[in-house]
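Just one protein chain is left out here, and the rest sit where they should.
Up next is subunit A:
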Amino acid sequence: MPTINVDKYALFEELGQQYTADSFQQLCFDFGIELDKDTEDDPARPKDQAPELAIEIPANRYDMLCFEGIAMHLNIFRGKHGTPKYRLLDIPESKMQSITVTKETAQVRPYVAGAILRNLKFTEATYNSFIGLQDKLHQNLARQRTLVSIGTHDLDTIQGPFTYEALSPKDIKFAPLNQTKEMDGEELMAFYNNDKHLGRFLHIIRDKPVYPVIFDANRVVCSLPPIINGNHSKITLNTTNVFIEITATDQTKLDIVCNIMVAMFSKYCEEQFTIEPVKIISDHNGTTRITPSLAVRTMDVELDYLNQSCGLNESPASISKLLSKMAYTTEPSEDPKLIRVAVPPTRADVLHACDVMEDVAIAYGFNNLPRSSPNKAATIGKPLMINKLSDIVRNECAMAGWVEVMPLILCSHEENFEWLNRVDDGTTAVKLANPKSVEYQVVRTSLLPGLLKTIRENKSVALPLKITETSDIALKDDTCERRARNERHWAAAFYGKTSGFEVVHGLLDRVLSMLRISFITHEEGLTGKSVDFEVKQNPSPSDGYFIEEINEPTFFHGRAAAIYLRLGGKVHRIGEFGVLHPTVLEKFDLKYPMSTLEVNLEIFL
């Protein structure tokens, strides 16, 4: 959520009320913004500075990313005034300022919009807010200028009509903002390469064949979007006529940004809330139009839907009043079941009637809404079978004296493979593209790394350690839509002065017998008896499990076995157990012998 810092005294002045900390907090809570900080009592605040409020704004309320927007919406919510009626100045098209777009811009940044604020008076505070809003929009909706970028200019220093072109970097030469030296596109890239602020935007156009550029009628470079404006048309505190040009790769967001910029600051124009439009001539892609649109969208919303969802029974007049607190204007629709809601151009977050419905609820007060029983229909609870099975295993282990642990699912490639003396053949592990640390390179394909690391981190606990985990691993699987699937495993590790091989073996026997799986020995006539053993005349090989010595590098030779399960005559290898190889112990920095066990539980479902 974006956080906006506003001058506390100025805001209360604008609201026409001095709030206590609690009552302002409550206002924010009810409206759905969050008071994060109040520097009134902060000893670090310089004496000559007014205290600031840091206010968190919902991520889709681009119309509240500045002081003006917050003050306006709180005032509308408090019924102090209605939504301003924004108006385009009536200028014949022939006399309108224009931006002509060349088709080369399609290769880099195809869309542009413009607007002019006439006879505007900045104060230091409103000027800072004007710059601040551009920053916030760039950061949030514009995704760090990749989607939209804004340039603002002193119109009195330049002359229309303007053109929006895309030229080879070598062919663009100008002095960027706050610089005296002229440079071309390539030099500019080099100049700002290490700039803390601008450096991170260079990638947006750096490798493009052409760079976007806005010229005035005299070929003065107004800006090189999305990087920087020209110094020539620099806006200052004394600027009175502001030319705003906005370029974008996303037309919807371009219009939102354009509307918000002018709506927030047309307040300071001599003729409040008026905007001088700019004609965009862009025939090659069919976007010739007049900007800003400032279109008020109307929606016919079912009154029943609003009332029913909120659990209310309000009259159209009352709904209308509630909606006016949220910056809408309403009028009756031809159909009495509908209400015609006008969505102001600033409320770009309203996409559907449900957004209007939420605003009815906020205006009414979430905590004032009438309660009703949540139990409309009876439903039947049901556990997931694999979790039920896991719980049996987990509880049996705990009852047998083993301690359950919960290591992480992500681990390093080495922990999952090399350190266990296992080879990555590329068919098993899911690998991450953008981990912030080596600890998160792969999704584990075995529970062992987590168990070994847990023991490594518990050196001070008295031996022997007996730990267990029942959880998912993930495996690549091209037959699945997600090209991967989880598998529920159960693992245990014994760590002590002796290897604990038989202890781990015994845990396997215990848990499998609790799962009604019996042990099958290979000696003739010694078939194991399962819990529901029945004497049969000619018994086929019975279901159950058996183990067979294996020689795998994870384990010490002669002290490891694969676990096989025979179910319905079919034999599955379900896991293995053994004494870990001393080289594995060394990798995980373990000083004592250890035996581990790992079993795939899915087969027992």
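FYI, a residue touches a chain if its C-beta (ideal position, glycine included) is under 8 Å from a C-beta of that chain, and two chains touch if they have at least 3 such contacts; residues count from 1.
In the analysis below, contacts and distances are computed from a predicted model.
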Listed names "Ubiquitin-like protein ATG12", "Phenylalanine--tRNA ligase alpha subunit", "Translation initiation factor eIF2B subunit beta" or "Elongator complex protein 6", with the criterion being the UniProt name of the chain not displayed: "Phenylalanine--tRNA ligase alpha subunit"
Residue of A:V213, A:A474, A:I520 or A:A561 touching the missing chain in the full complex: A:A474
Per the touch definition above, residue among A:A484, A:L515 or A:A562 touching the missing chain: A:A484
Residue among A:K431, A:R516 or A:K591 that touches the chain left out of view: A:K431
Touch with the omitted chain, as defined above, among A:L237, A:L408 or A:V438: A:L408
Absent chain, residues of subunit A that touch it: 1, 29-32, 34, 58-61, 140, 143, 147, 250-253, 297, 308-311, 349, 351-355, 357-358, 361-362, 366-367, 369-374, 376-384, 386-387, 391, 394-395, 397-410, 426, 429-437, 440, 443, 450, 453-454, 456-458, 461, 465-467, 472, 474, 476, 478, 480-486, 488
